[in-house]
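Missing here: one protein chain of the complex. Every other protein chain is in place.
Labels for the chains are A and B, by order of writing; each one numbers its residues from 1.
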Amino acid sequence: MIATGQTLKAVAEIKGRSLWVDARRRLARNRAAMASLIILALVALLAVLAPLLSPYAYDEVNYDIIACAPNWWPAEAACRAPGHIFGTDSVGRDLFVRVLFGARVSLAVGLVATLVSLLIGVLYGATAGYLGGRIDTLMMRLVDILYSLPFVFFVIILMVMFDRNFILLFVAIGAVEWLTMARIVRGQTLSIKQKEFIEAARAGGVGPFDIITRHVIPNVVGPVMVYVTLTVPGVILTESFLSFLGLGIQEPLTSWGVLISDGADQMESAPWMLLFPALFMAVTLFCFNFIGDGLRDALDPKDR
Amino acid sequence: MTALLEIENLNVHFALADGDVHAVKDASLSIQEGECLGVVGESGSGKSQLFLAAFGLLASNGRVAGKVKYRGEEILGAPAKRLNALRGGAVTMIFQDPLTSLTPHMKIGGQIVEALMLHRRVPRAEAEQRAREMLDYVRIPESARRLKQYPHELSGGMRQRVMIAMATITGPDLIIADEPTTALDVTVQAQILEILRALKTDKKTAIAMVSHDMGVIAGLADRVQVMRHGEIVESGSADEIFYTPRHDYTRMLLDAIPKAGEKPTPVTAVGAPLLTVDDLKVSFPVKDAGFLRFGKTQLLRALDGISFTLHQGETLGVVGESGCGKSTLARAVLQLLPKTGGRVVWLGRDLDATTQSDIRKLREDFQIVFQDPLASLDPRMPVGLSIAEPLKSLEPQLSREALRQKVRAMMQRVGLEPGWINRYPHELSGGQNQRVGLARAMIVGPKMLVCDEAVSALDVSIQAQIVDLIRDLQAETRLALIFISHDLSVVRRLSHRVMVLYLGRVVELAPSGVLYANPRHPYTRALLSAVLSPDPRAERVRKRELLTGDLPSPLDPRAQLTFLKSRLDQPGYRPRLEQVATDHWVAEHD
Partner (left out) sequence: MMAYALRRLLGAIPTLFIIITLAFFMMRAAPGGPFDSERRLPPEVERNVKAAYNLDKPLAQQYLIYLGKLAHGDLGPSYKNKDFTVIQLIATGLPVSARLGLSAMTLALLLGSLLGIVAALKQNHWQDYSVMGVAMLGITIPTFVTAPLLTLVFGIYGVSLFGHELSLPVGGWNGGAFANMVLPVTVLSLPQIAIVARMIRGSMVEVLRANYIRTARAKGLPTVRIVLGHALRAAALPLVSYLGPALAAILTGSLIVEQIFGLPGIGRYFVQGALNRDYTLVMGVVICYATLIIALNFLADMAYGILDPRVRLS
């Protein structure tokens, strides 16, 4: 018997160390990514529990305490509003609960729009990559053309046309980001398709459907996951951009974009109106970026 | 006399994401002026890192400690200016992969004169003149034109010659050649080694030759160091190492090399052939991107009329270099690629007349093992699942438990621990992964196995084991085997008959004994001549039959007439296969 240096005995089977386990281990060692995960979880928790965390409703107007600073505000302020830990906005609404509700909307937009872009991008990219040849060239040329369009312009036109429809907002923003997703999925599909183990599977009599589900998809998931994590901040930024232009979420619902936009107007007289939503948004975006980078390094470590 | 280069107790560490690696452990060596030192070892031996570290070329996550003296001067840790003055001037390097080792956006001429102008302060005009002369020296035709070309416009062999020119033009004392011929075809390798030999005799340059190939070392080295896992396990003169090796590892390395005279157990071809291939043709349209995207579509004839038969228990060796179509042949026969002409008949059935789903069922009968063990396994599947997959597809009625049993049995058969059934490919070595590939192919009980360069990516010591395994499996199951390789010595161990391919056509087909003893076609003779044996004395005096230049492009219609130049006036003519003896066929040649 050909020896591999091991004696053969009937042993219990050794558990293998899959690539996912390796990646998870590497991710766990990335302190920035781990911290970001925790912070994100906290923000999400706050957003979910928003109504329970404040005695005020998010649309509760109170003209007695317009644009007042919180009690603990260190600098000078025209008025103070005890009991409102983030102060109040320009019609006396509690800023804290509005920031949390804004979190709900912004995170929801982030996730849903990203999902939309994921769906479109994956379908488009996987089809182009798998079919290959002329169809692939055509589809990718279309992507190239659309890539350099200022997509946001069309989103603006859409939003204007359909009068800031909430659902449309999600879809439109998702439609902005699908291009890069499609490119990534197509690139991955192409490179997987050419790998030898796909040919080996064909030689082994495996049918095309099984090849796609068993071999192609698990190998494409990794980079797609990374890109999904990195798309969310872009989506949240786009939403805030639209809100600034007055084309985003409608009153009395609010998002971080709307809050920041309002706060920017009042920056001199009531800086807390800008500070808190901007802080929350910046921290959340940082977290997503760190996690995305961490995932990328974990799945494909290039020793830095 | 002070040695040219002296390395003492060199240690190299790498900090990787998953831990620290001690790549070179306490290595010491010296090189005298004008001598050639061969450093031989398998993958992971640290032989390349040794020299990279000595001259400050390590990657940023590497650390080096020890003493390195060049002409008595300590250079490890020397200031960048001193190192830069040394490198490229007195000490130059040649690397393994010439395509990625040349700057893609710089003209060849510019890259060659760069070092010359910097180190020897030669004005540009004169430097270009010398560059041209250097290109002529390394036998690149049309040297003036080549100077203005970019690396991707040259073939692999030419690029390596350019690297040699670049390394020689400053008149260095020492050239470090790191696996310079590993990525090249065998006949091209022979030419490159000739140039290196000439450098040694003409210009008295010292050479540090790093290679995993004992044959390469045998032909060039005066002294040899054997490395394993970062340590130098044996050193001595070439004669000492090759004829009287002392260390077990050295002996094992030498034993693993297939020797002349090894032959497979003869087999009588009984009954009807399993496989008949008749005038098989496979062509690919290649877009020659011309003006406005409407380029001419040329036809690349990857296979241009191949015919042979295969009987049970018989091994057909298929040899050839890049572009000969051997991989295409494997895939076309196995119906993994569509063919454009000819017939493939399996067990009397013309596979043309068979539906796709029937062909899928037939896949039980013929299987394939690929070249790159790691690439041919899905990295996200445990090896047990990879092995089970063909069986699952072709016999879906088997229960999970029954599958598992079969997989474990097969793993044992190919020499793998059955307990590794849940291991992943990246946890196994190259040799072990190739056994997995074999298990996967054999588990459905095929009648024919195609090995497409199945051992070429493995270390020499492992190659021998896998070849033995294949022989055993063949003896046990009376498997018909098509063994494809560029390595003639490995093919000899397994094959009953050998078929030599050149640019998609057969140039010689004969029983293996006959082919190796009495090759007729000039291409076969060049191939055999290029085979290196681990016998320094023989290598030093051997007369070689060298081809001139690189392999022509398969798109060139005159390429087929390379060995039949008398018919160049009929550019579409293809040399016919003529029978010169029973069972010995040779293509027309001058």
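By our rule, a contact is a pair of C-beta atoms (placed from the backbone, for glycine too) under 8 Å apart; a residue touches a chain by one contact, two chains touch by 3 or more.
This one's a predicted model, so the numbers in the text were calculated from it and none came from an experiment.
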item: Residue among A:Val21, A:Cys79, A:Leu131 or A:Met267 that touches the chain left out of view; value: A:Met267
item: Absent-chain contact - pick from B:Phe95, B:Trp346, B:Phe483 or B:Trp585; value: B:Phe95
item: Chain A residues that touch the omitted chain in the full complex; value: 141, 145, 147-154, 156-158, 160-162, 233, 237, 240-241, 244-245, 257, 260-261, 264, 267-268, 274, 278, 281-282, 285-286, 289, 304
item: Sites on chain B contacted by the missing partner chain, in the whole complex; value: 52, 55-57, 59-60, 80, 83-89, 92-93, 95, 97, 100-106, 114-115, 118-119, 150, 152-153, 163, 166, 289-293
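In this text, only the chains that are shown with their structure count from here on.
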item: Of all residues in chain A, those that touch chain B in their complex; value: 1-4, 6, 8, 10-20, 22, 26, 195-197, 199-207, 210, 214-215, 218-219, 301, 303-304
item: Residues of chain B defined as touching chain A within the complex; value: 15-18, 61, 331, 334, 336, 360-361, 363-364, 367-368, 370-372, 375-383, 386, 389-390, 393-394, 412, 414-424, 426-427, 431-432, 437, 440, 444, 465, 468-469, 472
